[in-house]
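To start, I am sharing the structure in question, which I have written as C-alpha coordinates.
On to subunit A.
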Amino acid sequence: MSTGPVLDIRELTTRFDTRRGPVTAVDRFSLNLGSGETLGLVGESGCGKSVTALSVMRLLPRPAGRIAGGRILFKGKDLASLPESRMRRIRGNEISMIFQEPMTSLNPVYTVGFQIVEALRRHRRMHRRAAREEAARMLSLVGIPEPGARLNDYPHQLSGGMRQRVMIAMALSCRPAVMIADEPTTALDVTIQAQILDLMNRLKAEIGMAVMLITHDLGVVAETCQRVAVMYTGRIVEAADVRTLFRRPAHPYTVGLFQSLPQIGGRQGRLKPIPGAVPSLLRLPPGCAFQERCFRSDGQCRQDPPWTAVGPEHWARCWHPMEVST
Partner candidate 1 sequence: MPLGYIAKRLLQLVAILFGVSVVVFLMLRMIPGDPAQLLLGEFANPEELARLRTQLGLDRSLPLQYGIYLQNLLQGDLGNSIRTNTPVAAEIWGRLLATLELSLAAMFISTLVGVGAGVVSAVRPHSAWDYGAMFFALVGVSMPIFWLGLMLIYLFAVKYPVLPMMGRLPMGLEVPAVTGLVMVDALLAGQPVALWEAGRHLLLPALTLATIPMAVVARITRSAMLEVLNKDYVRTARAKGLSEAAVILRHALRNAFLPVVTVLGLNLGLLLGGAVLTETIFSWPGLGRYVVDSLMGRDYAAVQGCILVFAAMMAVINLAVDLIYVLLDPRIRVNE
Partner candidate 2 sequence: MRKFIILLAVTVCLAPLAVLAAGPSQGGTLIWGRGGDSVSLDLAQATDGESIKAGVQMLENLVIFEKDSMNVVPQLAESWTVSDDGLTWTFKLRKGVRFHDGEPFNAKAVYDSFARVIDPNHPFHSYGKWVYLSLSLGPVKQIKVVDDYTVALVTEKPYAPLLNNLALWLCPILSPKAMAEYKDQIGQHPVGTGPFKFSKWVKDDRIIMECNPDYWGDKAKVDQIILKSIPESSARLMALQSGAVDIADDLDPDSIRLVEANDQLTVIKQPSVNVGYLAINTDKPWLKDARVRQAIAHAIDKETLIASIFQGMAIPAKNPFPPSIWSYNDGIKPYAYDPAKAKKLFEDAGFDFSRELELWAMPVSRAYMPEPVKTAELIQAYLAAAGVKSKIVRMDWGTYLKKTSNGEHDLCMLGWLGGNADPDNFLYGLLSADTAKTPGAANVALWKNAEFTDLCLQAQRTFDKTERTKLYLKAQEIFHQEQPWVPLAHSTIVRCYNKRLHDVPLRPNGLNSFQMVSKDK
(Lines give C-alpha, C1' and ligand atoms only; values in the text may rest on other atoms or scores of the structure.)
Protein backbone atom coordinates (compact mmCIF):
# COMPACT_ATOMS: atom_id res chain seq x y z
CA MET A 1 0.00 0.00 0.00
CA SER A 2 2.63 2.49 0.93
CA THR A 3 4.87 3.76 -1.79
CA GLY A 4 7.45 5.60 0.24
CA PRO A 5 6.77 8.41 2.67
CA VAL A 6 5.11 11.59 1.44
CA LEU A 7 6.00 13.35 4.66
CA ASP A 8 9.18 12.51 6.47
CA ILE A 9 9.79 14.29 9.75
CA ARG A 10 13.26 13.95 11.15
CA GLU A 11 14.41 15.01 14.56
CA LEU A 12 11.93 17.88 14.65
CA THR A 13 12.45 20.08 17.71
CA THR A 14 10.12 22.98 18.48
CA ARG A 15 10.69 25.48 21.24
CA PHE A 16 8.61 28.16 22.84
CA ASP A 17 9.93 31.17 24.63
CA THR A 18 7.90 31.70 27.75
CA ARG A 19 8.25 34.17 30.55
CA ARG A 20 9.90 31.47 32.61
CA GLY A 21 12.38 30.45 29.97
CA PRO A 22 12.41 28.39 26.78
CA VAL A 23 10.31 25.26 26.64
CA THR A 24 10.87 22.37 24.28
CA ALA A 25 7.39 21.40 23.22
CA VAL A 26 8.45 18.90 20.59
CA ASP A 27 11.67 17.07 21.14
CA ARG A 28 13.56 15.26 18.35
CA PHE A 29 10.37 14.05 16.77
CA SER A 30 10.86 11.64 13.88
CA LEU A 31 8.07 10.08 11.93
CA ASN A 32 7.07 9.42 8.38
CA LEU A 33 3.76 9.30 6.68
CA GLY A 34 3.26 7.12 3.66
CA SER A 35 1.04 8.39 0.90
CA GLY A 36 -2.50 7.17 1.31
CA GLU A 37 -1.78 6.20 4.88
CA THR A 38 -3.64 7.32 7.97
CA LEU A 39 -1.43 7.81 10.93
CA GLY A 40 -2.75 8.42 14.43
CA LEU A 41 -0.87 10.65 16.80
CA VAL A 42 -2.13 10.13 20.32
CA GLY A 43 -1.35 11.44 23.75
CA GLU A 44 -2.76 13.48 26.56
CA SER A 45 -3.45 17.16 26.00
CA GLY A 46 -0.30 19.22 26.20
CA CYS A 47 1.96 16.40 24.99
CA GLY A 48 2.92 18.27 21.83
CA LYS A 49 0.61 16.70 19.25
CA SER A 50 -0.87 19.95 18.07
CA VAL A 51 2.46 21.73 18.19
CA THR A 52 3.86 19.05 15.93
CA ALA A 53 1.02 19.67 13.50
CA LEU A 54 1.48 23.43 13.64
CA SER A 55 5.21 22.95 13.14
CA VAL A 56 4.58 20.99 9.98
CA MET A 57 2.18 23.69 8.80
CA ARG A 58 4.63 26.33 9.98
CA LEU A 59 1.77 28.00 11.82
CA LEU A 60 3.41 28.23 15.22
CA PRO A 61 2.29 31.27 17.14
CA ARG A 62 4.86 33.96 16.60
CA PRO A 63 7.13 35.19 17.88
CA ALA A 64 7.11 32.78 20.83
CA GLY A 65 7.26 29.49 18.95
CA ARG A 66 9.97 28.38 16.54
CA ILE A 67 11.34 25.26 14.94
CA ALA A 68 14.67 24.79 16.66
CA GLY A 69 15.98 21.82 14.77
CA GLY A 70 15.31 18.89 12.50
CA ARG A 71 13.82 18.61 9.07
CA ILE A 72 10.35 18.20 7.68
CA LEU A 73 10.70 16.62 4.28
CA PHE A 74 7.67 16.91 2.07
CA LYS A 75 8.09 15.63 -1.47
CA GLY A 76 11.80 16.12 -1.01
CA LYS A 77 11.58 19.75 0.17
CA ASP A 78 12.47 20.66 3.72
CA LEU A 79 9.48 22.61 4.97
CA ALA A 80 11.40 23.70 8.06
CA SER A 81 13.70 25.88 6.01
CA LEU A 82 11.36 26.85 3.19
CA PRO A 83 10.86 30.60 2.72
CA GLU A 84 7.47 31.76 3.95
CA SER A 85 6.25 32.65 0.49
CA ARG A 86 6.89 29.13 -0.83
CA MET A 87 5.41 27.62 2.30
CA ARG A 88 2.24 29.60 1.67
CA ARG A 89 1.88 27.87 -1.67
CA ILE A 90 1.94 24.51 0.06
CA ARG A 91 -0.38 25.36 2.92
CA GLY A 92 -3.98 24.65 2.17
CA ASN A 93 -2.91 23.36 -1.19
CA GLU A 94 -0.65 20.36 -0.79
CA ILE A 95 -0.91 20.07 2.95
CA SER A 96 -4.07 21.19 4.61
CA MET A 97 -5.31 21.10 8.11
CA ILE A 98 -8.60 20.94 9.94
CA PHE A 99 -9.05 21.94 13.51
CA GLN A 100 -10.68 20.82 16.66
CA GLU A 101 -13.17 23.67 17.01
CA PRO A 102 -15.56 23.80 14.07
CA MET A 103 -17.61 26.40 15.95
CA THR A 104 -14.85 28.99 15.90
CA SER A 105 -12.62 27.95 13.05
CA LEU A 106 -14.76 29.54 10.39
CA ASN A 107 -14.74 33.30 10.02
CA PRO A 108 -18.16 34.51 11.21
CA VAL A 109 -18.36 37.47 8.86
CA TYR A 110 -17.94 35.63 5.57
CA THR A 111 -20.18 33.10 3.90
CA VAL A 112 -18.92 29.56 3.79
CA GLY A 113 -18.86 29.82 0.01
CA PHE A 114 -16.52 32.79 0.20
CA GLN A 115 -14.22 30.95 2.55
CA ILE A 116 -13.93 27.90 0.33
CA VAL A 117 -13.65 29.92 -2.85
CA GLU A 118 -10.89 31.96 -1.27
CA ALA A 119 -8.64 28.92 -1.02
CA LEU A 120 -9.48 27.75 -4.52
CA ARG A 121 -8.80 31.10 -6.01
CA ARG A 122 -5.58 31.43 -4.15
CA HIS A 123 -4.10 28.09 -5.11
CA ARG A 124 -5.89 27.13 -8.24
CA ARG A 125 -6.13 30.60 -9.76
CA MET A 126 -9.72 29.79 -10.62
CA HIS A 127 -12.22 32.31 -11.80
CA ARG A 128 -14.92 33.31 -9.42
CA ARG A 129 -17.66 31.33 -11.11
CA ALA A 130 -15.61 28.18 -11.58
CA ALA A 131 -14.44 28.40 -8.01
CA ARG A 132 -17.99 28.64 -6.78
CA GLU A 133 -19.02 25.63 -8.75
CA GLU A 134 -16.07 23.73 -7.40
CA ALA A 135 -16.94 24.84 -3.88
CA ALA A 136 -20.49 23.60 -4.31
CA ARG A 137 -19.11 20.32 -5.56
CA MET A 138 -16.93 20.05 -2.50
CA LEU A 139 -19.87 20.72 -0.24
CA SER A 140 -21.87 17.97 -1.86
CA LEU A 141 -18.83 15.74 -1.59
CA VAL A 142 -18.79 16.20 2.17
CA GLY A 143 -22.45 15.38 2.26
CA ILE A 144 -24.05 18.75 2.68
CA PRO A 145 -27.52 18.89 1.14
CA GLU A 146 -28.43 21.77 -1.16
CA PRO A 147 -24.79 22.82 -1.53
CA GLY A 148 -25.59 25.69 -3.87
CA ALA A 149 -27.78 27.39 -1.27
CA ARG A 150 -25.44 26.61 1.61
CA LEU A 151 -22.67 28.52 -0.11
CA ASN A 152 -24.45 31.72 0.86
CA ASP A 153 -24.89 30.72 4.48
CA TYR A 154 -22.88 32.25 7.24
CA PRO A 155 -21.17 29.86 9.64
CA HIS A 156 -23.53 30.74 12.50
CA GLN A 157 -26.41 29.44 10.43
CA LEU A 158 -24.92 25.93 10.41
CA SER A 159 -24.72 23.26 13.07
CA GLY A 160 -21.40 22.08 14.49
CA GLY A 161 -21.29 18.95 12.37
CA MET A 162 -22.12 20.92 9.25
CA ARG A 163 -19.40 23.34 10.03
CA GLN A 164 -16.86 20.58 10.40
CA ARG A 165 -17.98 19.25 7.05
CA VAL A 166 -17.41 22.72 5.63
CA MET A 167 -13.95 22.73 7.19
CA ILE A 168 -13.22 19.41 5.58
CA ALA A 169 -14.53 20.61 2.25
CA MET A 170 -12.31 23.62 2.54
CA ALA A 171 -9.28 21.53 3.48
CA LEU A 172 -9.86 19.13 0.63
CA SER A 173 -10.80 21.67 -1.97
CA CYS A 174 -7.31 21.80 -3.43
CA ARG A 175 -6.82 18.03 -3.30
CA PRO A 176 -3.94 18.00 -0.87
CA ALA A 177 -1.44 15.19 -0.58
CA VAL A 178 -1.50 15.40 3.19
CA MET A 179 -4.27 16.40 5.52
CA ILE A 180 -3.58 17.02 9.17
CA ALA A 181 -6.70 16.63 11.27
CA ASP A 182 -6.29 18.00 14.78
CA GLU A 183 -8.96 16.44 16.99
CA PRO A 184 -11.56 16.85 14.24
CA THR A 185 -14.35 15.19 16.16
CA THR A 186 -13.65 16.06 19.77
CA ALA A 187 -16.10 18.92 19.93
CA LEU A 188 -18.91 17.02 18.24
CA ASP A 189 -21.72 14.76 19.41
CA VAL A 190 -20.95 11.08 19.33
CA THR A 191 -23.28 10.34 16.40
CA ILE A 192 -21.85 13.19 14.41
CA GLN A 193 -18.35 12.01 15.30
CA ALA A 194 -18.96 8.72 13.58
CA GLN A 195 -20.35 10.41 10.48
CA ILE A 196 -17.36 12.70 10.20
CA LEU A 197 -14.89 9.85 10.65
CA ASP A 198 -16.69 7.83 7.98
CA LEU A 199 -16.56 10.80 5.71
CA MET A 200 -12.85 11.25 6.25
CA ASN A 201 -12.17 7.62 5.57
CA ARG A 202 -14.19 7.72 2.41
CA LEU A 203 -12.64 10.89 1.08
CA LYS A 204 -9.16 9.78 1.91
CA ALA A 205 -9.60 6.90 -0.43
CA GLU A 206 -11.32 9.02 -3.03
CA ILE A 207 -8.68 11.69 -3.13
CA GLY A 208 -5.77 9.43 -2.29
CA MET A 209 -4.17 11.51 0.37
CA ALA A 210 -2.32 10.77 3.55
CA VAL A 211 -3.89 11.78 6.84
CA MET A 212 -2.25 12.60 10.10
CA LEU A 213 -4.98 12.27 12.67
CA ILE A 214 -4.28 13.88 15.98
CA THR A 215 -6.46 12.70 18.82
CA HIS A 216 -6.51 11.69 22.42
CA ASP A 217 -9.26 9.19 21.68
CA LEU A 218 -7.87 5.69 21.19
CA GLY A 219 -11.25 4.51 19.94
CA VAL A 220 -11.04 6.89 17.02
CA VAL A 221 -7.56 5.65 16.29
CA ALA A 222 -8.67 2.07 16.24
CA GLU A 223 -11.40 2.86 13.76
CA THR A 224 -9.41 4.99 11.35
CA CYS A 225 -5.69 4.53 11.47
CA GLN A 226 -3.18 2.11 10.08
CA ARG A 227 -0.32 3.25 12.24
CA VAL A 228 -0.09 5.01 15.58
CA ALA A 229 2.49 7.07 17.38
CA VAL A 230 2.14 7.82 21.08
CA MET A 231 3.52 11.09 22.40
CA TYR A 232 4.46 12.04 25.92
CA THR A 233 5.92 15.40 26.93
CA GLY A 234 6.98 16.27 23.42
CA ARG A 235 8.56 12.99 22.47
CA ILE A 236 7.32 9.94 20.65
CA VAL A 237 7.42 7.12 23.16
CA GLU A 238 6.02 4.36 21.01
CA ALA A 239 5.13 3.73 17.40
CA ALA A 240 3.58 0.71 15.74
CA ASP A 241 0.78 -0.40 13.49
CA VAL A 242 -2.63 -0.15 15.11
CA ARG A 243 -3.17 -3.81 15.68
CA THR A 244 0.22 -4.36 17.32
CA LEU A 245 -0.08 -1.36 19.52
CA PHE A 246 -3.52 -2.24 20.74
CA ARG A 247 -2.64 -5.87 21.36
CA ARG A 248 0.81 -5.50 22.75
CA PRO A 249 1.65 -2.02 23.94
CA ALA A 250 5.33 -1.91 24.80
CA HIS A 251 5.79 1.40 26.61
CA PRO A 252 4.50 1.52 30.17
CA TYR A 253 2.86 4.86 29.35
CA THR A 254 0.86 3.30 26.50
CA VAL A 255 -0.12 0.52 28.83
CA GLY A 256 -1.27 3.11 31.34
CA LEU A 257 -3.31 4.85 28.67
CA PHE A 258 -5.14 1.65 27.84
CA GLN A 259 -5.76 0.82 31.44
CA SER A 260 -7.27 4.20 32.09
CA LEU A 261 -9.82 3.70 29.32
CA PRO A 262 -13.23 2.10 29.77
CA GLN A 263 -13.46 -0.75 27.36
CA ILE A 264 -16.73 -1.71 25.82
CA GLY A 265 -17.16 -5.44 26.01
CA GLY A 266 -14.00 -5.76 28.06
CA ARG A 267 -13.62 -6.78 31.65
CA GLN A 268 -15.72 -4.63 33.90
CA GLY A 269 -12.77 -4.05 36.19
CA ARG A 270 -11.96 -0.80 37.82
CA LEU A 271 -10.28 1.82 35.70
CA LYS A 272 -6.71 2.45 36.66
CA PRO A 273 -5.64 6.03 36.18
CA ILE A 274 -1.92 6.64 35.76
CA PRO A 275 -0.61 7.77 39.13
CA GLY A 276 0.90 11.21 39.49
CA ALA A 277 0.69 14.10 37.01
CA VAL A 278 2.33 15.00 33.75
CA PRO A 279 5.51 16.86 34.69
CA SER A 280 5.90 20.46 33.61
CA LEU A 281 7.87 20.84 30.40
CA LEU A 282 9.95 23.36 32.29
CA ARG A 283 11.05 20.84 34.87
CA LEU A 284 11.48 17.57 33.06
CA PRO A 285 13.54 15.01 34.95
CA PRO A 286 16.73 13.84 33.28
CA GLY A 287 16.27 10.69 31.24
CA CYS A 288 12.79 9.31 30.74
CA ALA A 289 10.09 11.87 31.38
CA PHE A 290 7.69 9.15 32.50
CA GLN A 291 9.97 7.66 35.17
CA GLU A 292 8.22 9.24 38.14
CA ARG A 293 4.88 7.73 37.22
CA CYS A 294 6.18 4.45 35.90
CA PHE A 295 5.77 1.14 37.69
CA ARG A 296 8.86 -0.25 35.95
CA SER A 297 11.29 2.59 36.44
CA ASP A 298 14.64 2.22 38.10
CA GLY A 299 17.95 4.08 38.24
CA GLN A 300 18.64 3.43 34.61
CA CYS A 301 15.66 5.53 33.64
CA ARG A 302 17.64 8.64 34.59
CA GLN A 303 19.56 8.09 31.37
CA ASP A 304 17.97 9.00 28.09
CA PRO A 305 16.10 5.85 27.03
CA PRO A 306 16.94 4.42 23.61
CA TRP A 307 14.57 4.10 20.69
CA THR A 308 14.29 0.36 20.79
CA ALA A 309 12.78 -1.97 18.26
CA VAL A 310 10.55 -4.21 20.29
CA GLY A 311 9.07 -5.98 17.33
CA PRO A 312 8.73 -5.61 13.56
CA GLU A 313 7.79 -2.01 12.81
CA HIS A 314 7.30 -1.56 16.52
CA TRP A 315 9.45 0.79 18.54
CA ALA A 316 9.40 2.11 22.03
CA ARG A 317 11.54 4.66 23.83
CA CYS A 318 12.10 2.73 27.02
CA TRP A 319 14.77 0.99 29.06
CA HIS A 320 12.29 -1.56 30.26
CA PRO A 321 9.65 -2.14 27.59
CA MET A 322 6.92 -4.65 28.29
CA GLU A 323 7.85 -8.07 27.08
CA VAL A 324 6.55 -8.35 23.59
CA SER A 325 6.38 -11.83 22.26
CA THR A 326 6.04 -12.25 18.59
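Here is how the candidates were picked: all candidates are chains of the complex that A comes from, given by their letters.
The criterion applied here is as follows: a contact is a pair of C-beta atoms (placed from the backbone, for glycine too) under 8 Å apart; a residue touches a chain by one contact, two chains touch by 3 or more; residues count from 1.
Worth saying up front: this structure is predicted, and the values here are computed from it rather than measured.
Visitor: Going by the contact definition at the top, pick out the neighbour of subunit A in this complex from 1 or 2.
Guide: Selected candidate: 1.
Visitor: Help me check something: in the complex, which residues belonging to subunit A touch candidate 1?
Guide: Against candidate 1, subunit A makes touches at 57, 59, 88-93, 96-97, 99, 101, 104-110, 115, 118-119, 122-123, 154, 156-157, 167, 170-171.
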